[in-house]
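Since the structure comes first, as structure tokens, the remarks are kept for the end.
Left out: one protein chain. Kept in place: all the others.
So that you can tell them apart, the chains are marked A, B and C in the order they are listed, and the count of residues begins at 1 in each.
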Amino acid sequence: MIIIMDLDATPDEIREVEQEIERVGFRPFMNPGVERKVIAVLGEVDAHKADLIEHFSNMPGVARVDLISDLWKLASRSYHPEGSIVKVRDVIIGGNEITVAAGPCSVEDEGHLLEIAEAIKQSGAKILRGGAFKPRTSPYSFQGLGEKGLKMLARVRDKVGLPIVTEVIDTHDVRLVTDYADILQIGARNMQNFALLKKVGSGVRPVLLKRGPAAKVKDLLMSAEYIMAEGNQNVILCERGITTFEDSTRNTTDINALPVLKRWTHLPVMVDPSHATGDWRMVGAVARAAVAAGADGLLIEVHNDPPHAKSDGPQSLKPEKFAALMNQLRRIAEAVDRKL
Amino acid sequence: MIIIMDLDATPDEIREVEQEIERVGFRPFMNPGVERKVIAVLGEVDAHKADLIEHFSNMPGVARVDLISDLWKLASRSYHPEGSIVKVRDVIIGGNEITVAAGPCSVEDEGHLLEIAEAIKQSGAKILRGGAFKPRTSPYSFQGLGEKGLKMLARVRDKVGLPIVTEVIDTHDVRLVTDYADILQIGARNMQNFALLKKVGSGVRPVLLKRGPAAKVKDLLMSAEYIMAEGNQNVILCERGITTFEDSTRNTTDINALPVLKRWTHLPVMVDPSHATGDWRMVGAVARAAVAAGADGLLIEVHNDPPHAKSDGPQSLKPEKFAALMNQLRRIAEAVDRKL
Amino acid sequence: MIIIMDLDATPDEIREVEQEIERVGFRPFMNPGVERKVIAVLGEVDAHKADLIEHFSNMPGVARVDLISDLWKLASRSYHPEGSIVKVRDVIIGGNEITVAAGPCSVEDEGHLLEIAEAIKQSGAKILRGGAFKPRTSPYSFQGLGEKGLKMLARVRDKVGLPIVTEVIDTHDVRLVTDYADILQIGARNMQNFALLKKVGSGVRPVLLKRGPAAKVKDLLMSAEYIMAEGNQNVILCERGITTFEDSTRNTTDINALPVLKRWTHLPVMVDPSHATGDWRMVGAVARAAVAAGADGLLIEVHNDPPHAKSDGPQSLKPEKFAALMNQLRRIAEAVDRKL
Partner (left out) sequence: MIIIMDLDATPDEIREVEQEIERVGFRPFMNPGVERKVIAVLGEVDAHKADLIEHFSNMPGVARVDLISDLWKLASRSYHPEGSIVKVRDVIIGGNEITVAAGPCSVEDEGHLLEIAEAIKQSGAKILRGGAFKPRTSPYSFQGLGEKGLKMLARVRDKVGLPIVTEVIDTHDVRLVTDYADILQIGARNMQNFALLKKVGSGVRPVLLKRGPAAKVKDLLMSAEYIMAEGNQNVILCERGITTFEDSTRNTTDINALPVLKRWTHLPVMVDPSHATGDWRMVGAVARAAVAAGADGLLIEVHNDPPHAKSDGPQSLKPEKFAALMNQLRRIAEAVDRKL
């Protein structure tokens, strides 16, 4: 349920509505920074909806009370009809421009990282991605450099001037990763690690939330809702392929999810064609498709020596191939009236 | 295994190689209409490959003997490195131009069909689609008009000048449908109806082969091989969505399959965003994605009165929305150096 | 919709109801051989249901009119609350006894077939299975012996005294296979080959309908309905594994489907653990599970020389392993108050 206040509602009227929401057993949440104040009523309102609508409709300063029929509320387009924009330093995600984040799967060597960062920046990428904490299927695989990797990322950011996105895999590490990263990534395997979602939801950094390989679009939005319900509205969704019977690629890119998400939520949506295909030879076609289908951004793995990458080499593009792809993507972006 | 003949191999030498293939227990198949003659050796050659390679390499007129490691042979890009082109009347599928087939799910009324055909032609569609034999999940649903529907399609073709593609669902009907249709469609549910594949494989009409909802890309190519092994090389593949756990759309478009198919086969590939999404509101985004990812054509449902369509209304575009989509697709096509 | 007649309804009253059903545009179908006559009204009745119920309720001899909310009607337990029994020669499928059909994937050699048939009979199998027409993914794989294989099956049946079940894959062959077989099998890939379903539905032989690898339980029941709507009520369903992301076995046995089917339909249900696992080492555990979960029968591949079988060797049990399994199954059957 959302309570839409009058345009000229006073701060006192707003406060009273919020207090009344709490008094009757729910939680108020007010969308910050928009002209018209809209207060979401969080909790299981369904059983009492008729009473609640009447009750709040009659309070001073209230323009209208609406039910949001979606299971997700703060993430719903009904609650926030305009597309959201997430700002990270001077980069904007969710506007007319398509934002590309690129970089190695895992941070391994500062010299290489710097080289890659400079190359991708020159090709038009706006964000540097790289993993310091790596969730790997096998406990005997390379698990990332941890804080040492975060420091490398931060130093390269300062030199090259690209904000960084990196994954956090444990509630214990959220503070640490927040100290270095500009965007916190929640990986696909942790999409329903609700403790972690709540933790980053109460934090200050924008969150890139990757869809789990067996998660429905609805589940992805519910996980976004976990983050938003804690206060952090800066959530970027990321389609990275789902698990299906098809085995010619590592995952199946759910391209249908793009128009579905655009209808159901105001949050920006990125696509990760590298994980979604698992094969650098397929990355270009799927990246082009994502832009054509309405993605707000892409997350692409780039490595200057894929065969020796410590993880995900086969799906990484070399910098020169990435540069060529960016030129193709620029043309597709223009064909859908956007920029890159 | 394929036997590549010398450029100046004589007809006698070719005939002798073909006879020798038969003598040792396999089946020869010669790709028609290319300058350099290449003879495919069909059958289970693996157990004897070393002997066979040596045996045929030494025959007069033979330039080289190659194994094709793919399970599919005639459909493989190793056998036919250039992309194939299928010609239907004056329409080309598989060249630089992207070919759009459009029309109603099922043929219901000749007046409406004519209207739709004229509208889609004006928007740039090159082929008229429409079902006369409908494979429906329920025996109590509308099953199509049968021959009456075929006649309507043929009359509309003659008036409007668009070749027609329509489904055949039974070996008994292949001759009948061949009499009216320009392209025979094998529906997704019949992708592994091998009796039907063989029947259309020995026929003269190009075949549009739709991928089954649970068929791997490999299985689709094996089904194409069934058709081609009977002699008919004019096969067009069609991705129309696969069955997954995701339920926000009717099927999941396997966009990854486009670059995979482009590597594995020379056959042209179309995409059917109407069935792949099941929702007209998602058709545009997925159609744009398909063109950006390299599709050679699209199959789009258009109906002038979707709520009253006898089948698949919710996924059909109205003619004016189709026209708008074609304009968008034209721009995407240009962005990937193709035409529409 | 079903019309339940009075226990003492006269033949005239029944005939009048049937004629009235036709007059208002639907198709009557009367369940044969039950004491109380129940007439199914086939067609899309939903739009007119209130009127129809009132209309027929008032006719002489009518006890009650019920809607069947399931999409399937003749296959629904609402229409036929007792479990159905299918009789094949002196074998019963669907009663208290669990019926095992066993034999080779494909018929290859009459001597071997006879040996296998004698062995499985001694172990307690009641039906001999074997393929003469084989639907194979590759056109270059062994496609079965055709009529020659059917003749071998028939001769072995006559010697050993086990009725035979064998697959039919083309409408053209239905008459031929009917001449030899006791039960016609519709394979998984043809589950939605509606032309074939209608053909066997108008025939006289019981049909073993295998679930397609991507077919929902609902789709399986709709396919059964296709057969039954043509008149043939002797349908046996068969779960044989579905396509999922899991790759440690060839398919995933949907064991949940057993209690679901038992609620939704009166038709007997068999399980094919050989195809459902693709590995003889897993067949025993899944066969035991199937009996414990309520299967009415099993379809098990047995071959006396699995490594040299022309198809599906890896999933075939040797006769001695089959004998041991039958002893285990007998104990499970008793534990669920059934016999084998």
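Things worth noting here:
In this text, contacts are C-beta pairs under 8 Å (C-beta built on N, C-alpha and C of every residue); 3 or more make two chains touch, one makes a residue touch a chain.
Quick caveat: nothing in here was measured; it's all calculated off a predicted structure.
Of the chains on view, those touched by the hidden chain across the whole complex are A, B, C. Of the candidate positions C:Arg27, C:Lys216 or C:Lys318, contact with the unshown chain belongs to C:Lys216. Set against the missing chain, the residues A:Leu7, A:Leu71 or A:Val204 yield one that touches it, A:Leu71.
Set against the missing chain, the residues C:Ile53, C:Ile92 or C:Ile255 yield one that touches it, C:Ile255. Checked against the full complex, the candidates A:Thr99, A:Thr166 or A:Asn193 give a single residue touching the omitted chain, namely A:Asn193.
Contact residues of chain B toward the unshown chain are 214, 243-245, 247. Take chain A: the residues that touch the chain left off the picture are 42-44, 71, 73, 135-141, 169-173, 189-190, 192-196, 198, 212-214, 219, 222, 225-226, 229, 243. Considering the complete assembly, chain C touches the hidden chain via residues 214, 216-218, 241-242, 244-249, 251-260, 262-263, 276-277, 281-282, 284-286, 288-294, 328, 331-332, 334-336.
Here is the rule we use: only the chains that are shown with their structure count from here on.
In terms of inter-chain touching, the protein chains here all touch one another pairwise. Across the assembly, the mean Cα position most removed from that of chain B is the one of A.
Counting partner chains per residue, chain C has residues 214, 243 touching two or more of them.
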